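As you look at this complex, bear in mind that one protein chain is not there, while each of the others sits in place.
For reference, chains read A and B in written order, and residue numbers begin at 1 within each chain.
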Amino acid sequence: MRASNLGITDALRLEELTRSFGRSAPAVNRVNLRLEAGSLFCLLGPSGCGKSTLLRLIGGYLTPDAGRVFLANTDVTDTPLERRDIGMVFQNYALFPHLSARANVAFGLEARGVPRPERQQRIEDILDRVGLLPAERGRRPRELSGGQQQRVALARALVIRPKLLLLDEPLTNLDRQLREQMRLEIKEIQRTTGVTTLLVTHDQEEALSLADRVGVMLGGGLLQVDAPRVLYNCPRTPFIARFLGLANLLRIADVTDDRFQLEGGLSLRGKTATGNWAMIRPEKLLVGPAAEHCPTRWTGRVTSRLFLGAHQVLQVAVTPSVSVRVCCRPGEAGDGDELTLGVPDDAVWIIPEDDP
Amino acid sequence: MRRSLSLSRLFENVFGLGTLLLLLWPLAYAVWISFTPSELLEPPRGELSLRWYRRFFELPQWTAGLWNSLKVAGLSVVGSLVGGTGLAVAATRYHFRGRRLLSGVVLLPLFVPAVVLGMGLLPWLRFLGLWGSLWSLAAGHGLWSLPVVFLVVRSALEEVDPSLEEAARGLGASPFLTFRRVTLPLILPAVLSGAVMGIVLSLNEFMIALFLATPDTETLPKVIWPNLRYTLTPLVAAASCVTMLLTLLGLALTASLLRVERFVDRLVSRGKQ
Partner (left out) sequence: MTPHRSRHGGRPYLLVAPAVALLLLFFVAPMLQLVRVSLYEGGGRSGFGIGGGGFYKPGTWTLQAYRTLLGETYFREVLTFTVLLGVGVAGITLAIAYPLSLFIHRLPPRAKSLALTAVVLPKLANVLVLIYGLELLLSSSGPVNGLLVGLGAVSEPVTLFHNLPGVLIGETYLILPYAVLVLVAALDRIDPTLLPAARGLGAGPLWAFWRTTLPLSAPGIALAALLSLIWALGAFIGPVLLGSPQELTLAVEVQRQTFENINWPRGAATAVLMLVTLAACLTLYQVPARILRRWRSMP
């Protein structure tokens, strides 16, 4: 069922998509995006950034004020939503409460006039694939657990063999363990069915672990679209840097020939990059014997410690005005210790743009 | 402080219970009297008798009245169901000019005193040629059940999760199919209760019946009326108890219908496995 034989055609293309509500600033502001067929894309952003609105615009639940939506090179901007052939999983699942799980999944096929025998076959197949036990298939949604409901919602969206699968914060309502399990299952289902998928979330862990590419959204606009690793290591703005994980952001005060002068009197070896902020991820700083061999070394005192199980995060005051956070193994250092930190050259990333 | 709490609570409970009992008392008293064996308006002393119930069913005028009441109720409810549900769907799911105005106007008949309604309808129905038929009464009753159905169905529609209808549309269902397969089943209890309320209102409605009825088209309350004003016999009590019984039967029937529907559903879904 691979859908990626579309050659160089994008599965989804958005051009200058814009939508406002009332007279306030646009919720989605001139968004441009291209999705490769068969890929899993994550829209990541804080609440209110417009990601859900963008999703609804793509699905046809909202009409744009400007811009166009293309599905496999066909302009669907004016196509009514029941003809777009897009599968959607809502945040609250939106399962029909008066129908059984099976009947829920059958709904889309019935609307398309698929004959009964084929219908039944496809329903059982997809329910097998999402992992819903036969005993559970005759039950009503209210008799199913959150995880089971999610599977039904997925099955319902997938059984119609959509051109695009949209997921609106599907894992937000689940508890942590279930969330991590479902993440893997979604990834697996997407891989085996090959359906182009767009998933909206505010959880950076989810986006980083699931997606082929991630788009960070803020204030109605897409700030950066890249592979997770690129996004994490080379964020374009300080906001993205902070949003994707712990980050040390140090203001650059001056640039001399071969050194960056940072605030608080610290300095770094020169790089050929421009920007106002230097970013260092806590896990990239070296502690203990490894730090001794680094050309750039900072010393400071541990002011606080956060124990996180597999590792701990230390706050180290390297100058009276600057603290950096460091990851290390528990037991390597404790409160009040004097610490030498090693800053490898490749641990530093100069953030090219500023936040507006 | 705790003492004052329990005292005030006690007082409130006594008041509440007492008032409820008081509210039911006239009803209970009338029911009690309907079983009296005597000719006079007195509660049965000793034995109960179905004498007056038998009398009720013997009198053609009274049974005709009952039959008319049922026919009128049926007519008016059908009209108000169609009108009220349609209007409720339009008011909650569509933008159109005059939406607010129409939603307000439909409630007006509830506020106009029955006397005025009856007065206004009388010559007009005559003009329309509907005078002297059950349709005129049904029209009057429909004026009241229409807003009730509208209000009940509208609030049910507003409570339906909008993402359910969106999901149905996204899966490929046309607006009509969405309504039929998703919305309607979900608001069915409300629609049914609106219908029941309409029937109850119509069966017991008296004032419009008073103004609009002709000797051929008397509903039961209208038949009772002269009896109440001039000669009080337990026949009145028996007649009203019959009406009340019918109403309660109707309510029980609806409730069990809803339960039966769920039972059948479960049977069907189990059969599909």
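The definition used in the following text is that a contact is a pair of C-beta atoms (placed from the backbone, for glycine too) under 8 Å apart; a residue touches a chain by one contact, two chains touch by 3 or more.
What you see is a predicted model; the values in this text were computed from it and never measured.
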item: Candidates B:Pro37, B:Gly132 or B:Pro175 - the one touching the absent chain; value: B:Pro175
item: Residue of B:Pro26, B:Gly46 or B:Pro60 in touch with the missing chain, whole complex considered; value: B:Pro26
item: Absent-chain contact - pick from B:Gly46, B:Pro60 or B:Pro113; value: B:Pro113
item: In chain B, positions touching the absent partner; value: 1, 4-5, 8, 12-13, 15-17, 19-20, 23-30, 33, 41, 79-80, 82-84, 86-87, 89-90, 93-96, 102, 105-106, 108-109, 111-117, 119-127, 139-140, 142-143, 146, 150, 162, 175, 200, 204, 206-207, 211, 220-221, 224-225, 228-229, 232, 236-237, 239-241, 243-244, 247-248, 251
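One rule holds for everything that comes next: only the chains that are shown with their structure count from here on.
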item: Distance from chain B to chain A - Cα centre to Cα centre, in angstrom; value: 55
item: Residues of chain A touching chain B in the complex; value: 59-61, 81-88, 90, 92, 94-98, 100, 102-103, 107-108, 111-112, 134, 137-138, 156-157, 160
item: Chain B residues within the chain A interface of the complex; value: 161, 163-164, 166-174, 177, 181-182, 185-186, 265, 269-270, 272-273
